[in-house]
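Here the complex is missing one protein chain, while the rest keep their positions.
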Amino acid sequence: MNLTAFNELPEDTARRELFACCGSEKWASAIMRHFPFSSEKQLVELSSKIWYDQCSESDWRESFTHHPKIGDVKSLTEKFAGKEQAGVAAASTETIEALAKANADYETKNGFIFIVCATGKSADGMLALLKDRLQNTTEEELHIAMGEQQKISIIRFKKMLPDSDFSFLKVSQITTHVLDTSTGIPGKDISIRLKASKDNEWKTIAQGITNFDGRIPDLLPQERNLKPGTYKMVFDTGSYYGKSNTQTFYPKAEIIFNTFDETHYHVPLLVNPFGYSTYRGS
Amino acid sequence: MNLTAFNELPEDTARRELFACCGSEKWASAIMRHFPFSSEKQLVELSSKIWYDQCSESDWRESFTHHPKIGDVKSLTEKFAGKEQAGVAAASTETIEALAKANADYETKNGFIFIVCATGKSADGMLALLKDRLQNTTEEELHIAMGEQQKISIIRFKKMLPDSDFSFLKVSQITTHVLDTSTGIPGKDISIRLKASKDNEWKTIAQGITNFDGRIPDLLPQERNLKPGTYKMVFDTGSYYGKSNTQTFYPKAEIIFNTFDETHYHVPLLVNPFGYSTYRGS
Amino acid sequence: MNLTAFNELPEDTARRELFACCGSEKWASAIMRHFPFSSEKQLVELSSKIWYDQCSESDWRESFTHHPKIGDVKSLTEKFAGKEQAGVAAASTETIEALAKANADYETKNGFIFIVCATGKSADGMLALLKDRLQNTTEEELHIAMGEQQKISIIRFKKMLPDSDFSFLKVSQITTHVLDTSTGIPGKDISIRLKASKDNEWKTIAQGITNFDGRIPDLLPQERNLKPGTYKMVFDTGSYYGKSNTQTFYPKAEIIFNTFDETHYHVPLLVNPFGYSTYRGS
Partner (left out) sequence: MNLTAFNELPEDTARRELFACCGSEKWASAIMRHFPFSSEKQLVELSSKIWYDQCSESDWRESFTHHPKIGDVKSLTEKFAGKEQAGVAAASTETIEALAKANADYETKNGFIFIVCATGKSADGMLALLKDRLQNTTEEELHIAMGEQQKISIIRFKKMLPDSDFSFLKVSQITTHVLDTSTGIPGKDISIRLKASKDNEWKTIAQGITNFDGRIPDLLPQERNLKPGTYKMVFDTGSYYGKSNTQTFYPKAEIIFNTFDETHYHVPLLVNPFGYSTYRGS
């Protein structure tokens, strides 16, 4: 199916398809007001705007309840509902059990299941991220999880419309790149939090772990542009060096930066145990 | 008078002299328990330890009340009680009036007068610092002010014992140096806050403004050594570049660092509008 | 035509086609010894190896004579023989005349015409590069020009085999990226020389000018891998800052670096008027 074919579906069928992408009644109703869609780009942009600006906590929580519960040992070891969880399957029993335990802890703590866009993540990578996210407040997790939901929605749009062209989608508006200049190789498996200021406090709004190339290409959902303002990126350099028992001067590297508009911002970190640099990249 | 002569004074005279250095009954009694003193170094170290570790909020507030009130226009334009306020006298009427206003605001907000070790500070520099400190919480100001009191105590020890040798005194345990690599000259008049973590929140414990050479030699009182731990230094780079209408990517540069022992730590900042570096200096 | 069709050509036709890509008898004969070719990759690799390792000065000079002479005003203002010179056409009369003059100077100085892979270069960009290359010795130019010839050969292979897949071709083995951290934007139009050590002297072996993104994607021909060793990259930072009348501490930034194998090396420069950084990138 491509977008043209989708636009010709009966409205209730189309609505059902969209609800399967993001299980919020409010979101589905609001996006259907624009049906039929003029382009794939419009679909993604509408999804983002409605999700971030018109929906609120109860809508986000509703969508979380429509996710397949994949956090128990049985589900985690079986094949997963969607290909977006690929990569978890090949995990060791220990990892699966630790994941199941952490998923349960997460739900107990926050009142909703752990939502993550699993694409490209190994079971170990997901476990590291989950443990990391367990340190956040429920308010922070609500925002992180709804961002993950939007990433999942886009993946589901693509699966729903396999014959459509989504090549317009670019990387996250905010990107980073960690290079360890003491070894000359990218800083991988580093936890990074993106924070925004709310009521004079920094709250995590997105979170990820650097890949083998020191990057997190999907820190923000595609087509999600932050309002111009002041943001903070926190790199967990202490844990990174701790893994190799390397003493470091910096338990964290916190970079506070301004965005002046909704264009792309690249905020790299050159790090070594006793020094670091940052700059606006391109 | 040198220390030998001081040690021969009757105890109540010696106590009175010390109370004139730091107007806290508890501090004066505690330090007199060690009278006579074995060296100038012992005197300064005892002062620091008692002031930080044995005294508490009420003692600190008591000492603040024994300072000459120099925040009103009349006092500010007259000569000041002690030479440690030198530099303020030559100020313009506007600065004096702004200083008087800010002093009054400070006392209203915090319930005690503005305490600062004025040595080497111009009226304009003091005004900038005062405005900056007005942004702190009263709890933070209490700690900053008691640190300033300890710096003042040391200056008064030196005046009390003009024939003694205080050359053992070194610079602040924590130092910094700001260089602006877009101009090749030191970053002067930059506000810097040193913070410690308390109950999971960062609280300012010392504050200063960089001099013409980009340094703050007295960020901490001499002989004051922080417990090994994690500290944060915040550089107000946004205001610095704002003064020259230079757009910057960084409203603040926040450096979180570990101290492993009580030796000296140098935490420099190389800054330019769209990039900065830090490292452990020597 | 694709490679399969090419392989079915009579040998002398195939040879003639290849000679049109690189006008050296020795090169054409040597490469034809491998005819028919097993893949496009083999063709490009053979071309590179034969050109660099088996051919020598006389062969390189021979190939230069088979280039269309496009350095005079008439040719420069007309359409150019091949699309690899696209971009020059739209130039001003002044630029065309300056280009013609510089082309003549170049030929007088070096004894062969100015060879450059013009793809993506404007007339002004080409003029800047030409003036820059006029500063090199003839020995250096011989090596730079033969590298440019190899880039041209690859472009001609692609035109000769429009139905073949050349997507395996990657960027230059040595890349760079200049970011100006005083402005937060890439350093464009910066002349960069790559040098190798020969008889204890540094000789330029490749040269280019950074594009709008601060990069030179074709510093070396594709599939050309330098022998592991020590190389130097020279950035003309003095001219770069000179254009905006910005005083700089650094007339040049010279980076000497080791390559340990034939993989890709990224050597970025973060520059501002009074400071710079480099590191091994990824």
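Every chain is named by a letter (A, B and C) in the order it is written, and numbering of its residues begins at 1.
Keep this in mind: a contact is a pair of C-beta atoms (placed from the backbone, for glycine too) under 8 Å apart; a residue touches a chain by one contact, two chains touch by 3 or more.
Everything numeric here is computed off the predicted structure, so don't read it as measured data.
Note that the undisplayed chain, when the full complex is considered, contacts A, B, C.
Touching the chain that is not shown, out of A:P68, A:G111, A:G184 or A:G242: A:G184 (per the contact rule at the top). Of the listed residues B:N110, B:T181, B:T204 or B:T237, the one in contact with the hidden chain in the full complex is B:T181.
The set of chain B residues touching the chain not shown comprises 177, 179, 181, 184-186, 213-214, 270, 277, 279-282.
Where chain A meets the omitted chain, the residues involved are 179-184, 249, 270, 272-275, 277. Contacts to the hidden chain, counted on chain C, fall at residues 230, 247-258, 260, 274-280.
Just so it is clear, only the chains that are shown with their structure count from here on.
If you average the Cα atoms of chain A and of chain B, the two centres end up 44 Å apart. With centres taken as mean Cα positions, chain C sits 41 Å from chain A. For chain C, the set of residues touching two or more other chains reads 179, 181, 184, 270, 277.
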